[in-house]
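One protein chain omitted, others in place.
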Amino acid sequence: MDWQTVAGQLFPQGHDIVEHDNFLSGSAQVAGQEVAIIGTTGHTPIGIEIALAQAKAVLTTVQQHPGRPILILVDTQGQRLRHRDEMLGINSYMAHLGKCIDLARRQGHTVIGLVYDQALSGGFITSGLIASACYALPQATIRVMGLPAMARITKVAEERLTELAKDNPVFAPGPENYLRMGGLHGIWADDLAGQLARALAQANQDDQRMALGQERGGRLLAQPVVDAIRTGSDVRPA
Amino acid sequence: MSQAEGRWTTQQSNRSARLARVQAALGGALDGKVVQASHIVELLNAVLEPGDRVCLEGNNQKQADFLGKALTRVDTGRVHGLHMLLSVLSLPEHLDVFEKGIASKLDFSFSGPQAGRLAKLAQSGKLNIGAIHTYLELFARYFIDLTPRVSLVAAEMADRDGNLYTGPNTEDTPAIAEATAFKSGIVIAQVNQVVDKLPRIDIPGDWVGYVVQSPTPYYIEPLFTRDPAQISEIQVLMAMMAIKGIYAEYEIERLNHGIGFDTAAIELLLPTYAAELGLKGKIARHWALNPHPALIPAIEAGFVESVHSFGSELGMENYIRARPDVFFVGPDGSMRSNRAFCQAAGHYACDMFIGSTLQIDLQGNSSTATLGRIAGFGGAPNMGADARGRRHPSKAWLKAGQQAREGRNMIPRGQKLVVQMVETFREHMAPAFVEKLDAWQLAEQANMAIPPVMIYGDDVTHILTEEGIANLLLCRSDEEREQAIRGVAGYTPVGMGRDKRMVENLRDRGIIRRPEDLGIDKRRATRDLLAAKNMKGLVRASGGLYEPPKRFRNW
Amino acid sequence: MSSYLELTARQRIPAVFDPGSFEEFLPPSARVASPHLAQLDSPVSFDDGVVVGRARLGGHTVFGAAQEGGFMGGAVGEVHGAKLVGMLRRAIDERAHAVLLLLESGGVRLHEANAGLIAVSEVMRAMLDVRAAGIPVIAVVGGANGCFGGMGIAARCANTVIMSEEGRLAMSGPEVIETASGVEEFDSRDRALVWRTTGGKHRYLLGDCQMLVADEAQAFRDAALAAIAAIRDPRLTLDELLAEQAMLTRRLDSTAGLQEPMDIWKGLGIDDPARVPMLDADAFLQLAAQHRAGVATGER
Partner (left out) sequence: METLNYRFDGGDRSLAGMPQLVGVVGSGNLEVLVEPAPLKGACEIEVRTAAVGFGATWQAVMADFHARWRLADARISINDMGATPAVVSLRLDQAVESLLPPASGGPA
C-alpha cells in the first residue's frame, strides 16, 4: 500500500506528511492529540543518509515538542548494501537512530511502529522493533531474508525450509508469524485511525515482547530463559 | 644455397619464412622486435602454422596470460591442430584453444584448477593427451622429442633488443627459451614493461623473436603463502614429531618441503621447538624451496643458510633483496629462480623430501588424484623419489641407506628420505589411508596407461601421522610394511584392520614410534609453539620487509 | 602474551575478568540449547554460543557475556538472545557496577531468523535499559568473526566500544555486499580492504570505537577497567545524541565522494595513510591522537 493511502486512513482529518527522497516526515492529529510521523517509503534501503534524517527528525521532536507521540511508518527492503555505507559505519548510523528513538521513549514520547508495506532485517531493528509497540498491516512483508537466500546460507534445502515455514513461525515470513513471536503487538486489518488511537493509549514503556511470544505460543523458550537467569534457577520450558 | 645445404637447414628456412610473413603482415606495427599489443593476434596468425608444437608458458606461478588469451582469437582457418606444451595448465584459456579446435594435442605436467574441465575435454575427444609428466620430464623432452616451434613466454621487462628481465619469477622461462631458440624456433615474450635499460638480463635478446607489452601485468598466483593462523594443534603435534623423530634422528641438513600447512608448521617450529632441542646448525640448513613466508622466522633465527627457489612468492621481494646471503639474487638485488635447476637440486642434492598427500595405500603408494579430475603431477614426484643416480654421501643419506640394507647381503649405498605427512582423516572424515587408491579408477576412466601415483611406495621411507611415525626403511617384508602403515593409520578402516600384536611388535622394534615413544608431551602441542601465529607475526619477524598480498591480511 | 582473538569465548572470560570470579548463569550443564536447530539437522551447543554470568573486574561486581564466534559465527538465536537479555536484566536487578560484553557475532542466526531478529532488538533495548539504570555498558570487539549485523548496531548502543585492529565492526559482511552489488562494489577477497573498511583502526579514527588495543587479553582487560572508571554518567542524554548527530553529519559531509578508507584518513590529516595498517597499537594511537574524528559518547 502506498504511504498516501495509509496516511489517509490513519489520519482522516488530514496530515502534513511530506516525502523527500523516500524519507517521510510530518505531523497529524490523533484523537485530539498532535502526533509526529517519521518514516520511509518506496521500499527504500536504509542507508546512512536516511538513517541520519530519521534520527534528526526524532531529536527535533524531542527538543521542540516534548512528549509528542511518534509514529514510525516502516517500508524498507533492509539496510543498504554498499561499501561506502559500511566504510562510514552504517551500524553506527542505525544505532544512533535506535538510541534517538529510545531516548524519546524514555523522555515520555510514546513511539509506535507501523509496518505498512515491507520490513526487512536490519532496516527493521532500529525502526519498528525499537518502538514502544509495533504493528503491521495484514498484507505487509516482514522477514529477515527470503527462503532461497536463507537456503544458500544455512545450506538447508529450500524445499525443506519451505516445508518448515508452513507452520513454524521461526522461519516463515509475514506479519502473522511476527505476531505469534511477540515481535508485533497487533495486526491492523481495518479502522487504522481507531487502532492507532488505541495503540497510543495502551502503549507501555517496558519491552513485553518475550512475554507476548510465550503467551501466543510462537516463542516458548525466550521468556523462561530470562526468568531462570533473573531468579537464579533452571529453565522450565513452557 | 645449394640443394645439399638446404636439406639440413629446413628448420632455419622455415623460421626465416615465418619472420618474413610477420614483417609483411605487421609492417609499421612492428618496431624492431617490439610488437604493439593491438596487433598480437595478427602476429600469431603470421607466425604459427598448423600442427605446430607451441609451448605456452603457464608456470606454477606466473602466466603468459595475455598471449594465452590472444591464442584463443587466432584465425582457425590458418592456425589449427596445434600441439600444446604446458608445464602448468591453470587458466581457462589454456583449454579454450582445444574447445575452438585451435589445438588438438596436449603434453603437460600439472593442471590444478582446470583438472575437471580437462577431464571432460579429454573424454569428448577434443583434446588428446600425449602424456602427463613431472616438471623435469617435460623440460627434458623439450630437448629431445618435444622441442617447441614457437614459445609464448612471460617476463617482467624487455628492452628494444629483446633482452628479457624475468625478475624473481624466472621459473620455467630459461628452459623453454633455450629449447626453442637453439632449434630454430621462435620465442615471443609478453612483458609488463618495455624499458631502455634492464635491471639485469635473464634471457639474451638474440634468443627472443618478438616482444609485446601486455596491457595488464601477467597474472601471478601466491601459491606458497600459508597463514599461520590456520595451523591446528594437531599439525603442531605432527611438526614436533617430524622434528624430533626424523630431522634430529637423521640430522637432515639439505631438504625440500611440500607446500601444505603441515610443513608450514615445521618451518614455524624450527626457531622454537627445534632450537630448544639444540638442533640449530645441525638440521635444515640448506633448502630447495620457494621463498615460503613461513620460513622467515627460521631464517631470522639463523637456522637457514641457503635457499634456492623454483619460483618466487608475491610479497617476499624486499625481504629476499635484504637477505642475499640466504637467497640467490642477481647483481640488481632481485632473486633469480629457476624451476629446472631447483628441481634437479631437489632431486639430487637434498637428503629429504617431506610433504602431504591425499591418499596412501597399503604399499605406501601416495596419490593426490581425485575422480573426475586430471590434475597431473607438478614437481613432487621428482622431489619425492630416491635419486638412484646419486653418489655423493651425507650423514642422512647414508643412515637411511644403512637402515634399508641392514642384515641383507647388499652393497652399501645411501637412500633419500621421502616422508609422507598426513592426518589419518581429512575434512569431512575422508580417510587418508585406503585399501585401493582412487587413482586406479581414474586411470580406467581416463584411459591412462598407469594409475597417476604421486609418490611410489618403494620410494616412501616414512609415513608420519598424528598417531606416530612408521619407518618403512626398517621393514623386512611386505607384511611388515603393511602393518607398519596400518599401525599409524589410526581409526581409519585401514588402521582398525591392523594386527594389534604385530603392530606392538613393530613398536618394540622402533619401526612404529608414537609421540610418547619419542618423548613428546602432547600437552605441549599448542599454537603457542609457533614462532609466528598469524600473517602479521611473519611481517614482524621480517622486520617489516615482507609485504603479504592483500588477500592474506587482516589489517 | 596471549592473543584475545585466538581464545574461545569460554577462555576469554577468565582472561578478562578477575580469575576465578565468574559465576555462569545457565551453564552448559543446564543444557539450554536452541530448540530450532534439530529440525534443520544442525548441531546444537549446550550454551547456544554464549556464556553469560556475573564476575568481578578489578574487585567490582561486573556482569558479563562472551559470544562464541566458532559456533554458527556467534549468531543470535532465541536462546542466545534471551540469555543476553536475562543477564542484562539481572544486572539491573542487582545494581551491577558495570556490564562487559565480549561480542563476536554475525548478527541474526538465519536458522531461526525471526526469533533472532526480535532477540537482537531485545538485546539492544535491554542494553539501553541497563544504561538508563545508571550502569555502564562496555562492548569489546576483538574476535576473528567480528561483530556484524544487528550485533554491530547493538555494540554501538554501549557506552564504550573497545576494539583491536583485528576486530571488525560493521553491518553487512563483505561477502553479502559482493553477492548483492558485485565484486566492483566490494571485493570480499581483498582482505586488506575489508580491514581498512571495517577494522579497529578505521573505526577508531572515525570515532566509532573509543579505545583501541593490541590483540592481547590483558590489554582488553586493562582497557575495560579504564573505560568503566572513566564513565561518570552512563545514561543516554539528549546532549550526547545531539553531539553524535553532529559527528555523523560531519562525517557524511567531510567524506563526500570518497570511496577508499585511506582517503578518509588523509582527510583527517594523516599524511601517509598507507603506513597506518602496519603500525602497532602504540604507534598508531600516538599518530591517531592528533587526527581522530571528534567523539561524543557517554564518558565525556
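Read from first to last, the chains carry the letters A, B and C; within each, the first residue is number 1.
Criterion: contacts are C-beta pairs under 8 Å (C-beta built on N, C-alpha and C of every residue); 3 or more make two chains touch, one makes a residue touch a chain.
This structure is a prediction, so every number in the text was calculated from the model and none was measured.
Enquirer: If the full complex is used, which shown chains touch the chain that is missing here?
Expert: Within the full complex, the chain left out of view touches B, C.
Enquirer: For the chain that's not shown, point to the residue among B:Pro271, B:Gly490 or B:Gly537 touching it.
Expert: B:Gly490
Enquirer: Can you work out which residue in B:Ser87, B:Thr180 or B:Thr424 touches the chain that's missing from view?
Expert: Of these options, the touching residue for the absent chain is B:Thr424.
Enquirer: So which of C:Tyr4, C:Phe25 or C:Phe71 would be touching the chain we can't see?
Expert: C:Phe71
Enquirer: Using the document's contact rule, name the residues of chain B that touch the chain not shown here.
Expert: 232-234, 423-425, 427-429, 466-467, 490-491, 496, 522-523
Enquirer: Considering the whole complex rather than only what is displayed, give the residues of chain C touching the chain that is not shown.
Expert: Given the touch definition above, chain C has residues 8, 10, 27-29, 31, 38, 41-47, 68, 70-71 touching the missing chain.
Note that only the chains that are shown with their structure count from here on.
Enquirer: Average the C-alpha coordinates of each chain, average all protein C-alpha coordinates together, and give the chain whose average is closest to the overall one.
Expert: So the chain sitting closest to the middle is C.
Enquirer: How many Å are there between the centre of chain B and the centre of chain C, using C-alpha atoms for each centre?
Expert: The answer is 44 Å.
Enquirer: Round to the nearest whole Å and give the separation of the Cα centres of chain A and chain B.
Expert: Using C-alpha averages as centres, the distance is 58 Å.
Enquirer: So in the complex, which bits of chain C are touching chain A?
Expert: Listed in rising order, the residues are 25-26, 30, 32, 35-36, 39-42, 52, 78-79, 81-83, 85-87, 89-90, 93, 108, 110-122, 124-126, 128-129, 132, 149-150, 152-157, 169-172, 174, 176-177, 180-181, 185-186, 197-198, 202-203, 206, 208, 236-238, 241-242, 244-245, 248-249, 251-252, 255, 258-259, 261, 264.
Enquirer: Please output the residues of chain B touching chain C within their complex, sorted ascending.
Expert: Touching chain C: residues 229, 527, 533-534, 539, 544, 550-555 of chain B.
Enquirer: Can you tell me which positions in chain A touch chain C when the two form their complex?
Expert: The touching residues are 48-49, 52, 55-56, 59, 62-63, 79, 81-96, 98-100, 102-103, 106-107, 121-122, 124-126, 129-130, 143-145, 150, 153-154, 156, 160, 164, 168-172, 177-178, 181-183, 207, 209-210, 213, 219-223, 225-230, 232, 234-235, 237.
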